[in-house]
Every structure is written in C-alpha cells, then in structure tokens.
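Only a single protein chain was left out; the remaining protein chains are all shown in position.
== chain A ==
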C-alpha cells in the first residue's frame, strides 16, 4: 500500500466537507434574504390593503353624495352584458409571466368605432354628468390598479413562503 493514496482520500473528504458546508452556508444566507423579503412583502401588502380601502371608501362617498343630490335612479346605471352579440371588454385582466411565476396586469383598450362599437355616453355629454360621479369613476379606476398590485404582492409573498419551506426542508 502506498502512502500517497491516504492523503488523497483525506483531501477528497475534506473537499466534500467544505463543499457541503459552503452549500449549507449558501442556503442559510438565502433563507435570511427570503425572511427579510417576506417581512417587506407583508408590510407592502398591508399598505396596499389600506390604500384600496381608502380609495374605495372615497369613491363610495362620492357616489353616495351624487345619489343624495340627484337620486339613485339616474346615477348608477345597471349594465348588463349583451346576450345576442359577442362583446369585447375595454378593461381586461391578463396574466403575464415573470421570474416569480405569473403576475396580473390590467390593460385598457380604446373603443373601436370601425367594428360597430361606440363610446360611452359620458364622453359625448360629458358636461351633463355630475362632477362627483366622474370623480368616483376615477377613484374606482385607480382602485382596480391597486387591487391588481395587491394580488401580485400576495402571489410574491406566497412564493417567498414556499421557497422558505423548501429550503428549510433541504436543510433538514
């Protein structure tokens, strides 16, 4: 038996051990980052919830004021989706793929008069629509964007928590 083989085995074992240690170190560093990211996302989500609540309450207040002044029959229109013909929504929610999976995005399309669609009446007789109703509509628009952002933050938070669990099981 030659003496050269023993140091080589020891060297290989030491290398394997250091690789395992550095891998565990990497996992733990990543876990630290994920935990901090999780706390950030939790706070972001709470702030977004507050904003959504604030916007929707503001919009509801404007709508209530309009109903008080103008009457409820004339202010809120009951919109029914057309049954006979196909329709295209002006505001759509689509899923786009990102690094962390799928994210929601709101797209707004202009009206295409060539295809037979017409713009809503508020744009033609815009001056006849009460100011508070237009303000409420603007707040609801912004609310929609906030809700989509909230959903995306929640998805990211879920992904972070799942990653934490997976790394912890890898350590165990």
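Here, a residue touches a chain if its C-beta (ideal position, glycine included) is under 8 Å from a C-beta of that chain, and two chains touch if they have at least 3 such contacts; residues count from 1.
The working rule: contacts and distances are computed from a predicted model.
Hidden chain, UniProt protein name from the list "Transmembrane protein 199", "Signal peptidase complex subunit 3", "Elongator complex protein 6" or "Carboxypeptidase O": "Transmembrane protein 199".
On the side of chain A, touch with the chain left out of the figure occurs at residues 26-37, 39-40, 42-43, 46-47, 49-50, 53, 71, 73-74, 99, 128, 162-163, 165-167, 169-170.
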